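All protein chains but one are shown at their positions in the complex.
Each chain carries a letter (A and B) given by its place in the written order, and its residues are counted from 1.
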Amino acid sequence: MNATVARLTARSLLGRRRAYLLMALPGVLIVLCVLVRLLAGEDNDITVGILGGFALSTLVPLLGLIAGTGSIGPEIDDGSIVYLLSKPLSRHSIAGTKAAVAASVVTVFAAVPVLVAGLVLAGTSNGLAAGYFLGALVAGLAYATLFLLLAVVTRHAVVIGLIYALIWESLVGSYVPGAQALSIQQWSLALSAKVVGAKAQALGVTSAVSLGAAVPLLVVLAVGSTWYAGHRLRSLRLTSDE
Amino acid sequence: MSTPAEPRAAAARPGAGVIHDLGYRHYDGVRLGRAAITRALFVESAKGAYGLGRSTRSKVMPLLLLAAISLPALIIAVVAAVTAADKLPTNYTAYALHLQLVVMVYVAGQAPAGVSRDLRFRVMSLYLSRPLERIDYVAAKYAALTAATFVLMALPLTILFVGALLAKLPVGEQVPDYLRSLGGAFLTALVLAGIGLVIAAVTPRRGLGVAAIIAVLAVLAGVQGAVQGIADHENQDTFAGYAGLFSPFTLVHGVQSSLLGAENELPAGPPGALGGVVFLAVVVGVVAACFGALLLRYRRVSI
Partner (left out) sequence: MAVLLLDKVSRWFGNVVAVNDVTMSIGPGVTGLLGPNGAGKSTLIHMMGGFLPPSAGSVTLDGEVVWRNEQIYRRIGLVPEREAMYDVVTGWEFVLANARLHRLDDPEAAARRALETVEMTDAQGRDISTYSKGMKQRVKMATALVHDPPVLLLDEPFNGMDPRQRLHLMTLLQRMAEQGRTVLFSSHILEEVEQIAGSIEVMVSGRHAASGGFREIRQLMTERPHQYTIRSDDDRRLASAIIAEPSTSGVQLMAAHGTEGFAARGAPSTGSRDGSSALHVQAVDFSAFVRVLPELASRHGIRLYEVTPADESLESVFAYLVAR
């Protein structure tokens, strides 16, 4: 962890246009939930639908994508990462710090709003708010580190990340059940279900993956992505203006 | 490599210069006008949206998405032909709705590729210093992305249609539905291209445009789903019907189901004839607003 790297990353990640996007998405979620609560009252189906079907399946991956790729992608793209790499700093330290910044950003802009949305929609009943908060937290972490790695490895990280998060996880997953075993969304839903407890099945908070499988997978993914990103940074080639 | 001596020598000799004829020839023929330039830009952008005329790398994503959206259609068509079914398992219009994610990702990827790069690398001056007005540029780019997105949606629908014909399903039943779905595809392409281009034109940074477009489309879809859900819950049918206005896909589907007579796949369609007209008006309004926004954005671009 390096405070200077963290500071530089945070400042460029929270630059103007990206910040608007990062604030607008959870803003819409919360406004929506407030409206829903006012108009439809407390309803478990709607809560699960919005938190599971919109927040967890779309909002969290999207914010993870923006934070994860935004914490290193633009720097590699315009070559300013040379200022970080031409220092006697371990590359793993650079990758780890950036991952930490991205994870913090996702937590603040995705997980916490999910918690707020859950409380707005369902209060503390059934532990839905807490469950989805935990799910969003670990999912955000996993997405951020995975997309950070993707941004180090390729210049088209955003599109590839989108194809994974939206098409693979949502579309393919709903038609090909096997694909759900490789879905961050399912892994985090397993955690949500555990927190919601006994009524999870009845409420519709289910996961295609068991808890025993989900937790190690999430940990391995987050740690492995960060480590591999640091490894790839060691052999990053800089070219002159493309 | 010639030395710099010659130009300097030429400058040192007052009035005794010679220009050698190297065979450079002027073009004195007919010069095509604005319309031709606009048409050329349109064709080039439309082809570029599938990577034709660009590097191999840029072909991967569009063709992958084209394959992804056509594959299920192919499977359905083959299955229908082989099992000699008497009805296709899915409507043409329903197919478009189910695979909206693929179309969204395509637009999110190709809108920035067409427009953001010109802005990021500041080559707009190269375009505008020709007899090409800003409105021509905007119109060409808009039309190109619309055409490319239309092809993306029309291909699987056509595959389904061909499969239905091969399965010897009654043509009279298939044709109207097929045409309706093509009309819907065209309107959807128009709306999506508009939204995509407006967002891409304000986010020249690589990667941000893609994320922003998907974010906006996803949020719209989510809002639409939520509003629909609430309205259903409250048994507010009119409201539920108008919920379709929020997302481009449901918006166009509403037009299809109320005005073109397609089957409604959503929980609630636009209520009555008025609803249909409102939906159509919103479609037109959105397209016009996007075009206007693009013009405004490009008015600020200086040569």
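Heads up, the rule we're going with is that a contact is a pair of C-beta atoms (placed from the backbone, for glycine too) under 8 Å apart; a residue touches a chain by one contact, two chains touch by 3 or more.
None of these values were measured; they are calculated from a predicted model.
For the chain missing from the display, the contacting residue among A:Leu8, A:Ala95, A:Val172 or A:Leu189 is A:Leu8, taking the whole complex into account. Contact between subunit A and the absent chain runs through residues 2-5, 7-8, 11-12, 15, 78-80, 82-91, 234-241.
Going forward, only the chains that are shown with their structure count from here on.
Of all residues in subunit B, those touching subunit A in their complex are 61, 64, 68, 99, 101-102, 104-105, 108-109, 203, 205-208, 210-212, 214-215, 218-219, 221-223, 225-226, 229-230, 233-234. The residues of subunit A lying in touch with subunit B in their complex are 17-18, 21, 24-25, 28, 32, 35-36, 39-40, 43, 45-46, 49-50, 53-54, 58-59, 62, 65-66, 69-70, 73-74, 77, 155-159, 162-163, 166-167, 170-171.
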